[in-house]
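Left out: one protein chain. Kept in place: all the others.
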Amino acid sequence: MKTVLVAAAVFGMLTGAAFSQAPNFDDPEEFAKQREQLTATFNGPADQMYLQYAGDAMVDTAAFKKEAPWTVCFSNAGVNNPWRVVGYTNMTEEVKLHPEIGTFTHVDAEGSDDKQIADIDDLLAGGNCDALIVSPNSTAALTPAVEKACAAGLPVIVFDRGVTTDCPVTFVHPVGGYGFGIQAAEHIIANVPAGGKVLMLRILPGVDVLETRASGARNMFKEVGLEVLGEEFTDGDNAKTKSIVEDYLQRGTIDAVWMDAGATAVAAVEAFEDQGVDIPVVTGEDQQDYLQKWRDLGFKGIAPTYPSYQWRTAIIAAVQTLKGEQVPGPEWVLPQPAITQDVLDQYINEKMPPLHYAMCGCEDMPTYPNAWGGTE
Amino acid sequence: MSAQSLPQAPTQRRLPRINPVYVLVAALIIAIVVMNPAFGEPTGYMNYLKRVAALAILSAGALYVIVSGGFDLSVGSIMTLTVIGSSMLASNDPNSTYWIIPLMLGIGAVVGLINGLVVSYLKVPSLIATLGMMISLNGVAFMWSGGAPRGYLPDTFRFFGRYNITDIPLITLLPIAVICLVGFGLLLWWGMHRTNFGRMLHAVGDNPQAARLAGVPVERVRISAFVVSALTAVLAGVILGGRAGVSVDIGSGFELQAITAAVIGGAQLLGGRGSVPATIAGALALEAIFTLLNLLGLAQPVRLVVQGLILIGAVALATYQRKRAGQ
Partner (left out) sequence: MSDAPFTAPKRFRFERHASAILLLSAIALYVALVLMLGQTRFLTLDNLVAILGRSITLGITAIGQTFAILIGSIDLSVASVISASAVVTSVVMNGDPSMMLPAVLAVLALGALIGLVNGLVISRLEVNPLIATLGMSLIIQGVLSYYYNNFAGNVPVEFQVFAYGAVGIVPFSLVFMFVLAGCAWFILRFTRFGSDVYSVGGNKDAARLAGIKTARVVIGAHVICSLCAAIAGIYLASRLRSGAPWIGAEGVYDLESIAVVVIGGTVLAGGRGGIWGTMAGVIIFSLIDSIFNVAGVDAFVKQVLRGIIIVAAVAFYAVRSRRLVA
């Protein structure tokens, strides 16, 4: 009896507290800022997007200057999706371009916060890092570990997801999630008349980088009055995506499909194909399979990107730091271009694997395309 | 001694016992059609059958291991390996399908053989053996592809999962996947319920010591069950890869769905009882439940809760029925 009462109390507290402290994924300030940054001019060499940065803020790194050869350590959240695989290849190939990096130590947290904290501890106890690069698995959870590394005197470069401390040298990232959502939504708005119906397909709820994309798009659709048929979660599963689209097709027409990532974009397009229905506007990402499908079937597509060249920039930032040079900071905002119809052909390369991300900024590297799985 | 025959018990007219899973499937399909009349059209129900084909074939094969008293947790990773391996080897050549699929079946057979040998001769419980195999095979799939699959699946490969034969009178379209479902379903039914092998499977699952004393080659039967399970996993992988295309973790979660389907169909875990048609009906029921939940607009978390309740409910019901029937 007592356990039942306690359980009831627990569940009461649970539901009561459900509405407290939800992270905010609808920040109008951030939304407006990213909307501007999408079309701003970036400083840096015109043909090397991974070196470009927004704004003028720089940080001094003279305190971290060290004699080569260096040991650069990297705590990776994981290589558990093709985007990270391309990014990690970018990173390791970039390391080869810098002979001053004597040792590159890489630890893989296999997608677990618990493990990544232990990995950073390992790297600190192992004692040999001259610089630490971190791609955090989640923002708040990894903050104490990053703070510990800073306290040990290491220059820390954070990229992809951030942490809630400003002790790292710089935080490398492209414009952001709202920006991605805005780019895809703008394309749909330009191609679908008012009153049109949009199906929003998302991978998972609660993932911060994906929530901001959806939030950005939702705001855009609300502005112009497009009807959102539904927001469905696909778990990143092709079969499920197809089933969802098929179900919606049975109930009526779909004028556009907005996707928060390109992983299942081809499956969504195929669902229309299989049913013999004309393909409407379907947004995707810069994977080769989506780009090629877009070209072959000629529908109105767009590929916003979350560029994997940021993995190169992280190494470059570390190298500049260890050389004592100034580095854009405390945030290094990289450009975030979208691939549109007019530049589509420049990015398609049929000799690359289907899940290769075209905006990798890697074509100028000597080992391209083989290191990324492509053929000559 | 008079030539009287022994008194006969009055013959009772009893209703034949229908496995509740068939009732469940019928009820679910009716509910779906009521909510969405388009489901009653050929495009509706044929798509549904196309969706469920991979799971149904997989579950029927997994049943072989369940009936023999074990678990096969590696089937999902075999599906993933099949799809990733095929995409790596195909290099977009349509003719490659003709040797890739047999090669994958061969790999599957080897995996099943290893599973069976580890369980029978190294005495490792099948839960652990196939768990280890699942972890390792997922690792092999990642290693082989470097984390991202290299090639596309050619259309000849995707034919099984994706292609529909159109313009058929009455049913309008017939997906190849449905033909596979019926064909392999019949084959697996025959293997389980009409051959001596099937009977030996039940014997081994029910009481392995008694089976051995009765002369059943227990190890060989168990190993064959794992091989069958692995082969059906390859077939399910071909069909699923055909429908869905290449992706990194395409088979993940299917092993538990297969066990769920078998359990809904009344199979007894730890062995001795199970029926292929009921398992296929269990897979149909599972997919129908998901479709119904989607139609009702219920979020994914609700789907998890429903899945959990059904799992426990189905097994509790089956156990209760068995106790009532005195077994």
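Residue numbering begins at 1 within each chain, and the chains themselves are lettered A and B in the order written.
Basically, contacts are C-beta pairs under 8 Å (C-beta built on N, C-alpha and C of every residue); 3 or more make two chains touch, one makes a residue touch a chain.
Everything numeric here is computed off the predicted structure, so don't read it as measured data.
Participant: For the chain that was dropped from the view, give me its touching partners among the shown chains.
Facilitator: A, B
Participant: Can you work out which residue in B:Pro175, B:Pro208, B:Gly237 or B:Gly282 touches the chain that's missing from view?
Facilitator: Of the listed residues, the one touching the omitted chain is B:Pro208.
Participant: Who touches the missing chain here, A:Pro99, A:Gly153, A:Pro193 or A:Gly206?
Facilitator: Of these options, the touching residue for the absent chain is A:Gly206.
Participant: In the complete assembly, which of B:Val110, B:Leu270 or B:Leu296 touches the absent chain?
Facilitator: B:Leu270
Participant: Specify the residue from the set A:Asp26, A:Glu110, A:Asp235 or A:Glu273 that touches the hidden chain.
Facilitator: Among A:Asp26, A:Glu110, A:Asp235 or A:Glu273, only A:Glu110 touches the chain that is not shown.
Participant: Check each of A:Leu97, A:Ala141 or A:Ile348 against the chain that is not shown and name the one that touches it.
Facilitator: In the complete complex, the chain left out is touched by residue A:Ala141.
Participant: Quickly run down the residues of subunit A that touch the omitted chain.
Facilitator: Touching the chain left out of view, subunit A contributes residues 3, 6-7, 9-10, 13-15, 17-18, 20-23, 78-79, 105-108, 110-115, 117-119, 121-122, 125-128, 138, 140-141, 143-144, 205-208, 211.
Participant: Counting contacts across the full complex, list the positions on subunit B that touch the omitted chain.
Facilitator: Touch with the absent chain occurs at residues 68-71, 118-129, 131-140, 142-143, 146-147, 205, 208-209, 212, 218, 222, 256, 259, 263, 269-271, 299-309, 311-312, 315-316, 319-320, 323.
The criterion applied here is as follows: only the chains that are shown with their structure count from here on.
Participant: Distance-wise, how many Å sit between the C-alpha centres of subunit A and subunit B, to the nearest whole number?
Facilitator: Result: the chain centres lie 37 Å from each other.
Participant: Name, in rising order, each residue of subunit B that touches subunit A in their complex.
Facilitator: My answer: residues 36, 38-39, 43-44, 47, 51, 87, 146-152, 162, 164, 240, 243-248, 250, 291, 294-295, 300.
Participant: Can you list the residues on subunit A that touch subunit B in the complex?
Facilitator: Checking each residue of subunit A against subunit B gives 79-82, 84-86, 233, 235-239, 242-244, 246-247, 250-251, 263-264, 266-267, 270, 274-275, 289, 353-356, 373.
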